[in-house]
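Right, I'll just put the structure down here and ask away after.
Let's turn to chain A:
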Amino acid sequence: MRKKTLVSIIVVSALVLALLSGCSSKGSSSGGDTWKIGALYPQTGNLAVLGNEALMGAEIAIDMVNEEGGVNGKKIELVKADVTDPQKATTEARRLIQQEKVGLLIGTYGSSIMLANAAVADQNGVIYWEGGAVADSLTEQGYKYVFRTNDNTSAMAYAMADAIPDLAAEKLNKSPEDLKVALVYEDGSFGTAIADIVQRRAKEKNINIVFVEDYSASTTDLSSIVLKLKNLEHDVLLLSQYFNDAILFWKQARENDYNPKIVIASGTGQTTPDFYNGVGKDAEGVLVADVSTRINPDALSEEAKTMLREFEERYKAKAGKEPASHSVRNFISMYTLFKKVLPLAGTLDADKIREAALSLDEPYGSTPFGFGIKYAENGQNERMFNTIQQWQNGELVTVWPKEYALKEPIMLPLPEWKDRQ
Partner candidate 1 sequence: MTMQRSLKREFSLVRIVLLVLPMLLALIIPNAFFRDIVILLMLWSTAASAWNLLGGFAGQLSIGHTAFFGIGAYTSTLLYINFSVSPWIGMFAGALLAALIGVVLGSITFPLKGPFFSLSTLAFAEIVRIISISWSDLTKGSRGIVIKYTPGFDKFIFDSPVAYILIAWVFMIAVYCVAVYFNNSRLGFYLMAYRESEDAARALGINTVTVRLKAVAISAGLTAMLGTFYAQYILFIDPESVFIVDNSLQIVLLSLVGGIGTTIGPIIGGYIMVPLGQFLRSALGDAVPGFHLVIYGLCMLLIIMYLPGGLVSLLQRRSFGGSRLKRPGRRRDEHGAVGNS
Partner candidate 2 sequence: MVLLETRNIEKRFGGLLVLKNVSFEVKKGEILSLIGPNGAGKTSLFNILTGFLKPTSGDIFYKGRLWKDITPEKMCASGIARTFQVVKPLNGLTVLENITVGSLLKYKNLRQAMRKAHEVVEYLDLLEHKDKLASSLPIGLRKKLEIAKSIATEPELLLLDEPMGGLNSGEVEEMIKLIRQFRDNGLTIVLVEHVMKAVMNLSDRVLVLNQGVIIANGKPEEVSRDPAVIAAYLGE
């Protein structure tokens, strides 16, 4: 009998544990002189790299705001949660709202997590402020309280397709119609989404894609695709890859002496310093479609420049490395939220915030990406875009479009491997 009670005790205590895990809300709920904000980012598992990268960007923005005395005198208190899949995202989002009494949710990286966060926030009448994930689907759900300052998949895919005439056709002196384009992507949600839109856009611009293939990012070998491409006559290679596979692909391209003439990648695998660390000098010349802070300064407002300078100092101090676009995205989104939207709203009330956000109207160039700010009814910032950047001596510099270009594109077409050192 004693054992029975023992087990029952264990079970009950576990349930109490569950209750606690909810009620163990740290600090007071929103109100007083702090505002509690919930941060839902994947910090473990496969999405951890960019999840933590993105979170850091948000944290820096909040540090800055707090050091300057907070929003209308209210300090921002960030409550972090590790969400690695939709189920955990749903649970944690509920916890932050119900238990931690956060007045607002921010996130994230990874589209499935983003969708889960947004759904909970919108159901609970709380604002969800997206700072990193780019899937278009976020703003296609008819949510009322969901906003995204940064770019979306379409912007990225369009940039990839639209740059082909200038960066490929011109350099190879062919007309865009005659170009043969190959498209390779990882079959995750991001890669698939990019691939779909790129193909649609290419058709509009009558650029003909002659080869399309996908693969699982978890693979340990990509030689089969590399060899297919090697035996395929094509001028441009479009890539949409995650991390490990981006490095693996490029390493194996060299191993198998596959020499693409022009490579335009979407901004994930090839965007971060990890890619350069991974493949070293071989990264030189690779084109990447992404947002960038390495753009022509003349296109930026003074505020944007100072904002960027400060961010980069803080980031280097914090992480000891160069920031990737994902942290900057979150930084800018959160900076906009805390510096522009919340002061205007003066409260965490969702409708007030929505009102304030919709009323914003800032010209292009007012953020370090060159974005303006003008939210559409569906919450998407319309004044956003992607540029094409290129790896030049270890850093990504914008080379397209002209008005934002920092440097001229080099190595187009790419030299053969044997001619590289």
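Just so we're on the same page, a residue touches a chain if its C-beta (ideal position, glycine included) is under 8 Å from a C-beta of that chain, and two chains touch if they have at least 3 such contacts; residues count from 1.
Behind the choice of candidates: all candidates are chains of the complex that A comes from, given by their letters.
Predicted, not measured: the structure shown is a model, and the values here were computed from it.
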| item | value |
| --- | --- |
| Neighbour of chain A by the touch rule, complex-wide, chosen among 1 or 2 | 1 |
| Footprint of candidate 1 on chain A - complex, ascending | 3-4, 6-8, 10-12, 14-15, 17-24, 26, 43-44, 48, 52, 79-82, 85-88, 90-92, 94-95, 97-99, 111-112, 115-116, 119, 123, 135, 137, 141, 187-189, 191-193, 214, 216 |
